[in-house]
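One structure, as structure tokens, below. Some questions next.
With one protein chain removed, the remaining protein chains of the complex are shown where they sit.
A and B are the chain letters, set down in written order, and residue numbers restart from 1 in every chain.
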Amino acid sequence: MSGGYRQQPNSARKDGKRVAGKQVFPPPGAGGSDPVMKERDLNFIPESVGGKEPQPAGSHIHDRIRTGTIVGKPLPLVDSNAKVTGQAWYGDDVRLANESIGKILRSPHHYAKIISIDTSKVEALPGVIAVATGADSPNSFGVLPVTKDEHAMAVEKVRHMGDLVACVSAIDEATAIEALGLFEIEWEILEPVFDPKKGLEDTDEPIHWRGKYHLAKTNVQKRVFQEFGDRSLVENPFSSSHGKWTMAGVHHGFTEPHAVVAHWDPNGRLQLYTPQQVPHYTHRALSTVLDVPMHQINVIRTFVGGGFGGKSDPFPHEMCAAILARKSGRPVRITFDREEVYWINRGRHPSNIEVKMSADKEGRISGFDIDALIDGGGFASFGHVTSYYNGVLATAPYELGSFHYTGARVWTNKPASGAMRGHGAVNTRCAVEVGLDEMAEQMNVDPIDLRLANLLPPHSRTITGFRITSNGMREALERVREGSDWDNKFRKLPLGKGIGIGCGFFISGSGLPIHWDPNRFPHATVHIQVDMDGGVTVHTGAADIGQGSTTAVAQVVSEVLALPIEMIHVRSHESDTSPVDLGSYSSRVTFMNANAAIRAALDIREKLLDAAWDILGYHPNTLIINDRRIYYKHDPAIGVSYLQALHKAQEDKGALISSGSYRSPPMGGVHKGAAAGLAPAYSFSAYVAEVDVDIELGLIKCTNVWAAHDCGKALNPLAVKGQIIGSCHMGLGQVLSEKMVYGRTGHLQNANLLEYKIPSIHEMPHVEPIIVESSDPEGPFGAKEAGEGPLLPILPAVVNAVYDAIGIRYNDLPLTPDIVFKGVEKKRKKLNLEEATDLPSPRFTHGPKSIELQKALVKRSEEHKKRDLARQKTEDTSPYVNGVLFGFDPNIPLEDQVEGWRMATEPDPEQLAELGLAGKAWLKKEQRHMGGEE
Amino acid sequence: MLMPPFILHHPSSVEEACSIASELIERGEDFDWVSGGTDLLANYKWRINTKPNVISLSKIPGIDTVSDLEIGCMARLSNLEGSNVHPMIAEAAGKVASSLIRKSATLGGNLCLDTRCFWYNQSEDWRRSIEWCHKADCGTGADCRVIPNQNTLCVATYQGDIAPVLMVLGASVHLIGPNGERVIPLSEFYQLDGMKKNVLENGEFLLKVSLPEDSLSRVGSYQKLRVRDSWDFPEAGVAASWIEGDRSSIKVATTALESIPRIHTEEVSQIIEQGWDDEKSVKSLAGVIRKSVKPVNNTALPPNYRRSVVRVLIKRAFSQMK
Partner (left out) sequence: MVGTEYVSMTPKAAKEIWSAKVNGESVEELITSNAILLDVLRDQVGTLGVKRGCDLGTCGCCTVIIDGDARLSCLCLAGQVSDSEITTVEGLSEGAHLAPIQTCFAEHGGSQCGFCTPGFLLSAQALLEENDSPTDEEISCAIEGNLCRCTGYQQIVDSIKAAAEIHRGESEPVPPASNPHPNPHPDGPEEPSMPPGHAR
């Protein structure tokens, strides 16, 4: 090679000095901070393509494009330096010139009509810049297109204490606060509803009115009925469990309070800065509320100080800031106090859940009956989906004889519930896993063996028709069993010490992009641009909320192009430059955006290889793309640098640009609600938790957790482990101490971080994260989600461990010391014992029958293990549907094989009388069937 | 959260502090004292009972000294941990809130802690929507929300950790104000009213705590019940001390169960009179004290539970007794 590539050949001076305006272009191949090309790291190149990375789950479609650069290696988040230097800019850190401060007037009433609002005194206050009320925001919005029931500010009535009534912007915070006291409002107080059970009843003034679709005059927002399988299997069960659970609402507890900055720029475009998980929904909602086309709005996602689902709705305060900024022509900044964060809520639904389970004498699960009444608070939010998730996500990973679910979400006069990490799946999962333990206890078999003998295999269908692809459930269970020394501890520990198991199952990206037809638009799109300097700019709408989505996207591009991660620049903050994207929810980013990024990177890769072909004369099939260099497979010395290839590829075209997208394959059933819970892949997890129970005080301390999670393939093990441990923390909070407390007046009593008790470091157990890699055939390099699923198992694992420790089953969450104490006292008195410390520890009481059953389960799970391995490696590609375990033929539709095989989404009239609590919603008729509003 | 307006005064000596106080009294202006600020400022941010003047004690030299028999009011709690004070004081100080708070919080502030109640420790908007409460009634004469229709007494709970320990060590407090200095036993410092809280007169502040010689020979422990081992105030607390070999020296005090921390002299002597029989007597003492405390529903955990566990806490407080 001669003197390198120059912008203008022969223009450089011989003395090495630069000529003004004609500067030497950076040397070819330069990039990253290492001048030496890294050798291919064979330890991170899969076996199937000649590397050394073991592939117990078989080869993967992406093996061919692995370069050993970065996938599978622990990597600090690419934006971590911004975070550790304090330069990461969150919502309240956006300070624009000439800004004004916005404040929101909130309802002091739980439920009231607004008769009139007089703002004249507010407007007269010196320093007030703009005032807005519901009259300025007549258009409704909502996160789901089917339930647009929110306004920027109350239009007709307020629906919970803290609901938005009006807003004001002023020269400073003091003036804005002062102004809030000057609104004169005439109210008509309405009778509030706090108890979700009451929400099922007819009332004079339902919290929302849905016209002809309204259910009688109740406060039911959504009801669900699903029944699948052979209900005759449930009759005369060999073993059964029945749990009635009360679970308190919990909040995401992210550390950054909501904040928003809105600015109408001189061109009349809205620039809105907000810490959003789903900027696109905000974008859409702003357009609707403000009556401005979407292209005249630029939503700028700031750094997000934790989301967990709590920053995924379009929020009314975002609209308020935009309205105030439009009125005043000045930037408006609104930052929430912590209390306001709780008032906007969107946390996990307070739930009443009833689970009945049964098993037959072979230890097969013949029936899952779930009834979930969930308290939605004042608005719909994601509740439509939550209503389904509470049932359908509880079925797998098990093979069931039948499944029956009734769910209802009701409006109450409380802050709205919504989506929170593990959306909809967490509470019923806990109830179901504890129910399984109870059955194992009755049958005197090991609960892990009971689970292992009832798992669905890889490449199968669940009872409600979800398509399972990779499935690492069995490995997860086996590894926590071994890691925790389960067999030597379970039912063998002294009083007060216990060990418990729990499993989890979660979607890896919702299969349905709710705002458009997936057949017409992809779920995710990623653009890549490579210009002369060799740096790679990646545009994606994936919202990094700390989970590391930016890092994941950068990683896959880096892997495919074999470039150092420093050369990949992800731009994801602005809607102006990001392709439309659903953002960070339903654990979709790694699966969908990384897949889209791979496709975009492949395009670039192809162009580079073609250019190298041109230069070298070797066909791309014989070229190896490696760290900043492309070379001939059989003689690495023959090659071109990355920059040379790039510049060749750019001839006559300029920058290389590519676009890649992802859409999920068509799948799932056709019944009503079939799309809820449908995902291109599912994650699986199994945890074992160890607890110490202070039996006299009722204090539970979780000491150790072995947490196995099947994330398909850990693109970044450091981040996956971080997600697992973090999930444990959040789940432990819900099971031990966190709850939103509503007092006798319906007020939220603990809207602060002192009384809303998120675990401190002292409450954290040692967590042993165990990564299971089942290599998903459709995942990017085999990866699935790791952000939400890991939360699920910790709750039941702890509840089951508490039973192992003190022999008491609790059905109230959280297990605060007073609840535990009450249970202990009850049992102590029942057994007529002097001291709580005299309580008996639960032990196995094996009889000949149970020993036989235990052996049968172990034998069955061993057989299934072989079956699973063959299916995972696609050595066995026969169809497998839920029901095979019960002797059905997977090749014939089940309804043709057994009379009475149900697949119903509405109850039969004769069932109405026996429905559970939430099922009562089916006793009501919709208005259109009552002759009401047509 | 914006701080409501007030003037912060920084006296540089105790005398100056007292004279600022008497000036303000003369002018008829209300004021609060602030030391570490971790209690007062949180309440001010919620705009609870704010005053137009605040006198800071932080710039007065020499009132933060720590020795085995005397501790200044400005001694930070973090300085009490691991210092040469009585181990029980260090233990209790180390259990207060979080390490970050203990770096600011002071002994004086902890002893004069405002009483707490979930109807009271709320934002202004929140309290406004329940039409205020008796303790912060904003001039409306509002009723107590914990026990309605009694309107004479505030039942907010005192949730300090160190007072019960100092009580069972026999500590006295030195109060100083425009009218001079006085010394009273800590056990007489508190007043059973969540609003008045203690005997400090307008203009007076707690200058220092002194301990009797015999406190050095006392042993015992402090049992704190809380949900999390950081941040949380005690939901119930029991301190017990004694001189080894001398059962008549036993002292027990409780906290977080009523509007004041309380030393249970009568209950203890009642049991001692019956003749002390270690395990059995501890049990009966626990029973008597459990009966004598009357927690109400205004903290994180329900009152019947907090009351029940007093028994366990007392048992544990005595578990080290030889």
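What we mean here is this: a contact is a pair of C-beta atoms (placed from the backbone, for glycine too) under 8 Å apart; a residue touches a chain by one contact, two chains touch by 3 or more.
Note that the coordinates shown come from a computational prediction; the quantities given were computed from them, not determined experimentally.
Q: Looking at A:Met730, A:Val802, A:Leu815 or A:Ala921, which makes contact with the chain not pictured?
A: A:Met730
Q: One chain is left out of this view; which of A:Leu144, A:Ile514 or A:Met764 touches it in the full complex?
A: A:Met764
Q: Give the residue, chosen from B:Trp132, B:Tyr190 or B:Trp242, that touches the chain omitted from the document.
A: Touching the chain that is not displayed is residue B:Trp132.
Q: Among the options B:Ser12, B:Asn84 or B:Thr140, which residue touches the chain absent from this view?
A: Residue touching the absent chain, from the options given: B:Thr140.
Q: From the list A:Gly72, A:Gly102 or A:Pro257, pick the residue that touches the absent chain.
A: A:Pro257
Q: If the missing chain were put back, which residues of subunit A would it touch?
A: Within subunit A, the residues touching the omitted chain are 1, 3-4, 26-30, 33-39, 76-77, 79-90, 92-93, 95, 108-109, 173-175, 177-178, 181, 252-257, 303-308, 335, 337-338, 545-548, 565-566, 627-629, 636-637, 640-641, 643-644, 718-719, 721-722, 725-730, 752-754, 758, 760-762, 764, 766-767.
Q: When the complex is taken as a whole, what residues of subunit B touch the one chain not shown?
A: On the subunit B side, contact with the omitted chain comes from 1-8, 10, 34, 36-38, 41-42, 45, 47, 50, 54, 56, 58-59, 78, 97-101, 103-104, 124, 127-129, 131-132, 138-140, 142, 229-231.
We adopt the following convention: only the chains that are shown with their structure count from here on.
Q: Could you state the distance in Å from the CA-based centre of subunit A to that of subunit B?
A: The separation of the two C-alpha centroids amounts to 44 Å.
Q: Could you pull out which subunit A residues touch subunit B in their complex?
A: 106, 108-109, 161-162, 173-174, 177, 337, 339, 696-698, 737, 743, 745, 747, 749-751, 753-755, 757, 759-763, 816-818, 821-822, 825
Q: Which positions of subunit B touch subunit A when the two form their complex?
A: Contact set of subunit B toward subunit A: 1-2, 5, 98, 118, 122-123, 125-126, 128-130, 225, 227-232, 300-302, 305, 308-309, 312.
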